[in-house]
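Taking it in order: structure first as structure tokens, then the write-up.
Every protein chain except one is present and positioned as in the full complex.
Let's look at subunit A:
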Amino acid sequence: MKQEQVLLAHGDGGQLTHQLVQELFLRYFNFPALQALTDAALLPPPAGRLAVTTDSFVVQPLFFPGGDIGTLAVAGTVNDLAVSGAKPMYLTAGFILEEGLLLVDLERVVASMAETARDAGVAIVAGDTKVVERGRGDGLYINTAGIGVVLPDLDGEGASLDGSRIGEGDAVLISGTLGDHGLTIMAQRAGIAFDTPVQSDCAPLSSLIAALQENCLGQVKWMRDPTRGGVATTLKEIAEVTAKDIVIDEQALPVRDAVADGAAILGLDPLYLANEGKVLVIVAPEARDAALAALQAHPLGREAACIGHVSGGSGQVYLKTPLGGHRILNRLMGESLPRIC
């Protein structure tokens, strides 16, 4: 590439735009439906209900240990499809570039997206690029939309993953450690390096979730990727929706030592830190062991754990502490404002 930075002309639809699409996007996004360069991707209709989602990615910094905004843009949307019980199939990608963004950085991001998409088994089938003036963006924003097809075992009897099947005694599982992504981003933004480095868990979960569903056909009652607000906020939301209580055990929570340590330094709670490669699963009690085994058999689920259970109640989430009490967990607040008087 001749230009080192993104210019306003990269977005005017002229020669530079053409060059960017040809030499960068099409080079990495090697998917037939995209390469056809039609105004819209023309795709065969899948057998089953469609799942459709969209998400925008504005993470700072753009690059962080364990991934970058591109990995996140693909994994985030793929995971939203997967936890809805769908097999992710197609993605679109919209890029908002800030004038002055280094083209090598853009190339790194696009390469990550292509690689993550291949890992997840999805095709990027449509895209768009706009350029905004210097100072009007944070380098790069990405929007992705995703289309998946709902897996047959969920479609068959009208069984759904919206939480309506959750009952007392159900087990709450997490596919791995808490807070890796959130802490990594916070540390990057503060410019802090810990003794033991931490890295984002950012990863597409489609194959892990497919493995889980294969092994526990019809027994998974609910799944969600605990991103913003972390495990605590995600559980609080489903507890309120179902008007049941969820009791989790502090000692059962898988947290990497480096994350626990770093979170303590920054005054953060891993329960409220974002995850980008984890899934929370609620299954019937009799399916607990099989579900756990299925998760642990997958490379992305080796540290999966049963962290609690559903009980009767009124929509509270409790954290059972080693001292014997049950601390009430609420949604994430903006800042952890001091309360002790």
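The definition used in the following text is that a residue touches a chain if its C-beta (ideal position, glycine included) is under 8 Å from a C-beta of that chain, and two chains touch if they have at least 3 such contacts; residues count from 1.
Note that in this section contacts and distances are computed from a predicted model.
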Protein name (UniProt record) of the chain left out of view, among "Phosphoribosylformylglycinamidine synthase subunit PurL", "ABC transporter permease", "Carbamoyltransferase" or "Putative mRNA 3-end processing factor": "Carbamoyltransferase"
Which residue of A:P45, A:G135, A:G267 or A:P299 touches the chain not shown here: A:G267
Selected residue (touches chain absent from view) among A:G14, A:P152, A:P197 or A:G325: A:G325
Chain not shown, touching residues in subunit A: 186, 189-192, 194-195, 247, 262, 264-268, 309, 311, 316, 318, 320-321, 323-328, 330, 333, 335-341
